[in-house]
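Below: one structure, written as structure tokens.
Removed from the display is one protein chain of the complex; every other protein chain stays in position.
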């Protein structure tokens, strides 16, 4: 069963394929009277937009968002009305290329074979629904989510490319906007420039790890068991194209720790307890602690590479394939604004859910 | 908002606290005419039951399941009727101990503080709803799920304890039942015995990594975007107590790979394509490939340890706490059958969802 | 797909068959710190309990409710904790009668044939899941719902039996508790006693209309389109056994009116507008107006009658059937407390939903 909605109270339904008429989303459940303009949404979309450096796909898309519903001009400017907010982004660069090389072959590492196995049909044009273009709709929704929880600051950064991790001592959020990698370590960013150039020129691709940090999340959001904040974050991040792993706080590192090293001790603070560390990543028992919520996720290398790979075709015959076209050498880069959007949506949803049950 | 249900078509709602009258679940949407007895469910519950070795909590619970509804005796034995299957496990060993030491103090690394921040009240008796006892209800539901997809084989194993990983060359599924750790590497299991004894005796605890493998999942289960099989698996596994990370296939390792090393090449097979590797963990674009579905997750060390830790009390004062009582030195061990149950539930759900949309 | 849950924020999942071990429900999403005892739930259950007069089934069920989870003893008495509240009612009078007469025959007007058509199996013992016994679980859930919205007063009354309508000029809520019909018109109640006796003795049954009134519902609950308060009320009431019609306010009568007669005019009041009439039944555009919410529903006559009726058996052969056993001559009577419960659940749900989105 296809299911293109996420969230309970702040509900986002996305639609659209790489080479269709348009893509977009319907944001349902947004509180009323929140100032919201297309320009604000556009700002986030522009951060994700392809073609901004030589390190992302050269596809040219204006990615211009239109608000179709759910807002109204008032004396205080344009605000939400509480009704569904439909956002649309028209596709403009659906290059009418020749798809004959992939129409009947399954690209290894792509969803070509699985879509066909599921639906008995596959929109091969630019990857159809499995294209990373769908994430534009998420970023648009995330921009709305940010307005629902204005005090919460959600930021993400690329912290590893291939085997190369940043030096956390160098972490500077301001640097994230100063390099094409959303990398908070300026030194490592300089290295990535050369490193990724080599990969790009050799027709290959590389994986990455991204970290998302949400600050000013009050204690008490989330819920036990299947309403866990970390469970919803895991689902949200894992739903991003090419993601193969998610961790919260100390994550897989926690498996190596002893109880006395992992549990975050508490001291008295002016506004509730102060924690002496944050192995928990801001979440205990599925509920926020008031510390920064910290998640990381791994993005696999794009499978669209220039090296020929063994595969089969729809008729069952064996063949080779190499993927020409405009692709991201490190698709993890553009996952950065997408991850922020997903985390913002999850938090906006949990804010409303918490307020509903707890007043 | 509390949300104690998971799944769309195969829907499980659990209830119950550590020291309440009973815990259990309602399994809704199960297909009719499936043979199902309490004994079959009990088999899975017994694998999770505490007190089976010195390496799990010494709490004595019969964990005896009763089927309250949804089945009927027929000539073919007891079968499901298509109506909700309610399963109940009565609590029998709610030791009426003195809780004064934790009633008003927040145990670091526990959900004590966050439950109170959320609800303004906390069931401190044995951890209330945050207790690992809730997972008994999941295991019961998982036993039903297995009957819905009888051809699918879901097995899990402990593959790392603290920093010590198993040797994959030694992997033998039969060994999983021969040691108290659900460990598939007999040599490492022998080592774990000593290792965990030392930790247990020192009043400490340790983390672990568990791997779940589902075989015979046909290609085509799952769906794009927010219906992704891996997204649902991530949510399901992250919802288990103490889990801090989830990965599919190559997982975080994929971040270090190049495209040509990560994408699984295909050759022609008798029943659809054959893959030459399984970095994808059996899932591409959120849809199963027909290969084994492989997931791993990290479990943090129990925070209930005998070493005193700094904390605060409900009045905001600073204090120390050490957690006496019956606890698991490596809570990851008992997570093994729980993970199998969660994966079985997710797969049963996706089987029904796929059948609904695709016939 | 079976779906035994209703509500979004205040979510009720029921389970259980007429002749199973037990029936009950899980109430999820209930706010924390609400005083709740089994005795309060029992009060509502006792109003629905069979065997209280000669006008309802003579089945003897204690209908004793147990709270299995979700509450905790505090200094202020027993209160909810925000976690799922499981309620169980054990079946005690599952008379081990001979079912051979209905096991293989479909009773006309019953769900016998449709359950079999759907599931390929049918729990014929007492009607299985289609038995009115399931409504006990609803009443229990409704008792919890009432505690969530203590200022709202939900009451129902039988306003028609067969073709005989009450005289609205005689409406007295106090009379509802003074006759076995929940009838607010004492004169008509006296008439019903004779009327129903005749029907009962002749082995027949009769339909009824029930009206539910919810007072003190603030303006603003509900939502446009598919979150409409009246849409949810219609679904909730139509889900009760034997209900064949639902109307809000003027209902079907509104079809006969002109615009100037139907629209409720408004005047200024101390707390918002005052309406000069209530054809809307307290709901406009799916959202409550602040007036009393008024719904009515029609209950068909029980199909379990002593007159032989034409039917077929499972083998496809033609036969006759008459239903012996303990049945309600007017099943609409016991629908009164059930309807109150359903309306209370819908309102509690919309209260939480409204608070979530609107603060």
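A, B and C are the chain letters, set down in written order, and residue numbers restart from 1 in every chain.
Throughout what follows, a residue touches a chain if its C-beta (ideal position, glycine included) is under 8 Å from a C-beta of that chain, and two chains touch if they have at least 3 such contacts.
Note that this is a predicted model, so its numbers are computed, not measured.
*Asks:* From the listed residues C:248, C:293 or C:343, report the one that touches the chain absent from this view.
*Replies:* That would be C:248, which touches the missing chain.
*Asks:* Among A:83, A:170 or A:307, single out the residue that touches the unshown chain.
*Replies:* A:83
*Asks:* Tell me where the left-out chain touches chain C, residue by residue.
*Replies:* 1-6, 8-9, 14, 106-111, 113-115, 117-120, 129-130, 134, 160, 162-163, 199, 204-209, 219-228, 230-239, 241, 244-268, 272-273, 276, 279-281, 283-290, 298-305, 307, 309-312, 316-318, 332, 353-354, 356-358
*Asks:* Taking the full complex into account, what residues of chain B touch the chain not shown?
*Replies:* The list for chain B reads 8-9, 29-32, 82-83, 224, 352-353, 355-359.
*Asks:* Against the chain that's been left off, what residues of chain A make contact? List them.
*Replies:* 1-5, 9, 11, 13-17, 20-24, 26, 28-30, 32-33, 66-70, 72, 74, 79, 81-86, 88, 118-123, 125, 128-129, 352, 356
Just so we're on the same page, only the chains that are shown with their structure count from here on.
*Asks:* Could you tell me the distance, in whole angstrom, between the mean C-alpha positions of chain B and chain C?
*Replies:* 38
*Asks:* How big is the gap, in whole Å, between where the Cα atoms of chain A centre and where those of chain B centre?
*Replies:* 26
*Asks:* From the mean C-alpha coordinate of chain A to that of chain C, what's the distance rounded to whole Å?
*Replies:* Each chain's C-alpha centroid was found; their separation is 45 Å.
*Asks:* Give me the residues of chain A that touch two or more other chains.
*Replies:* 8-9, 224, 353, 356-358
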